[in-house]
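Right, chain A next:
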Amino acid sequence: MTGALGLAYWAETSIKLGVALIVIPTAALMLGYLFLLKMMAFMQSRLGPQDVGPYGTLQLIADAVKFLQKEDIHPAAADRRVFRAAPVVVLASSFLLFVVLPTGPDAVVENLDTGIFYAMAVSSLSVLGVLMAGWASANKYALLGGLRAAGQLIAYELPLILAVMGVVIQADSLNLQEIVRAQAEGEIFGFGLIGNPFILTQFIGFLIFMISAQAELTQTPFDMPVAETELVGGFHVEYTGFRFLLFFMAEVATAFAFSALATVMFLGGWWIPGFDFDAPVLNVLGPVVMLVKILVVAFIIFWIRFTYPRLREDQLQKFAWKVLIPLSLANIVVTGIFKVVL
Partner candidate 1 sequence: MLLNQFLLLGALLFAVGVYGVLARRNGVMVLMSIELMLNAVNLNLVAFGLQHDVVSGQVFALFIIAVAAAEVGVGLAIVLLLYRNRKSIAVDEFDLMKG
Partner candidate 2 sequence: MVAQNIAFGIIAAITVAAALGMVTTRNIVHAALFLVAVLGGLAANYVLLTAEFIATTQVLVYIGAVMVLFLFGIMLTRAPIGRIPQMTGATWPVAALSALALGGITVYALIDRFGTDSLATDNTVFRTADVSDSVFSQYIIPFEAVSVLLLAALIGAVVLARRD
Partner candidate 3 sequence: MADGTGDERPDDQMGDEAREALAAELSELLGDAVVESHVEAGQNLWLRVDIEQWHAATTALRDAGFAYFGFLSAIDWTDAPEGRYEDTEFDAAGAGEDDDASSATAEETVRRGGGETRFQLLAQLHSPARHAAVLIKADVPEADGAPASVPSIIDIFSGADWHEREAHEMFGLVFNGHPNLEHIYLPTEFEGHPLRKDFPLLARAVKPWPGVVDIEEIPPELEAQLEAEVMAEFEASGAGA
């Protein structure tokens, strides 16, 4: 197979890998800086980082440089191998998510046939990393945090998966490109100019997806597992230096990836109304459009994070099992009925 660029597989993959290796940390830095530091500060009428680099832009770089110099501590009672592997698992899980994200007709790392199914599968890997970290730290806060986190991640993974199902039914495909195409070529009530971003027909699905994504990212109001005031940070209590940095990076990168998924599935993805679906120029414009939409979605995620208090563990479990899951099942059935009847 030759890719879009007409290059050999290896050359193309190297380029993609290179791009991804630049894009992923940059995305993490950008989200971290824009929202985690600056946005939060503005919402609290502060300035946020300001002195490190112009407008504090170098803050996270300085952080990274600092973390690299920090001593690496394994608690004596910890299980060293598992302790070390945990952040790598979490990071890999978020890295693998980026493989299927389409940003243009050809600007995608791999357009897997099982696209969204694959994305759900790899994102579920992070639970493993969290449990490993919590257990291996030999620390009560960490273990409690790890268990809570795992419990929460699995509880919200289901609505996340089920919410996607409505989109899959409408698009008739698991493939993310096909989903974008379905939105681009679809029409609502005969009005097809802007296509049919599934947020319009799948609003419930979108809501459920966003809520579950918020929970999967352990952002407030679902951040009980990493609650500072109770568990001093949860499963990563004992992590220092760059291992902590890996967790941190993975967290922000996953936030980016989930925003991107939401964009692709509900907001029309990279397609720009008025263009041909396969227009090569979209390979350049597509990523820009994607970025803008991603930032909007991520803004909402962080906005909620900075505003809300957190739910208690039992409350958020109750919410997942008694509200979200039944609701998303109903959504599937209703969507199915519409699909079959219409």
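Per the selection procedure, all candidates are chains of the complex that A comes from, given by their letters.
For the reader, a short list of remarks on this structure follows.
As a convention for this text, contacts are C-beta pairs under 8 Å (C-beta built on N, C-alpha and C of every residue); 3 or more make two chains touch, one makes a residue touch a chain; residues count from 1.
Keep in mind that this is a model prediction, so the values were computed, not measured.
Within this complex, chain A is touched by candidate 2 out of 1, 2 or 3. Residue ranges of chain A in contact with candidate 2, taken from their complex: 77-79, 81-82, 85, 112-114, 117-118, 120-122, 124-125, 127-128, 131-132, 135-136, 138, 143, 147, 150, 154, 157, 174.
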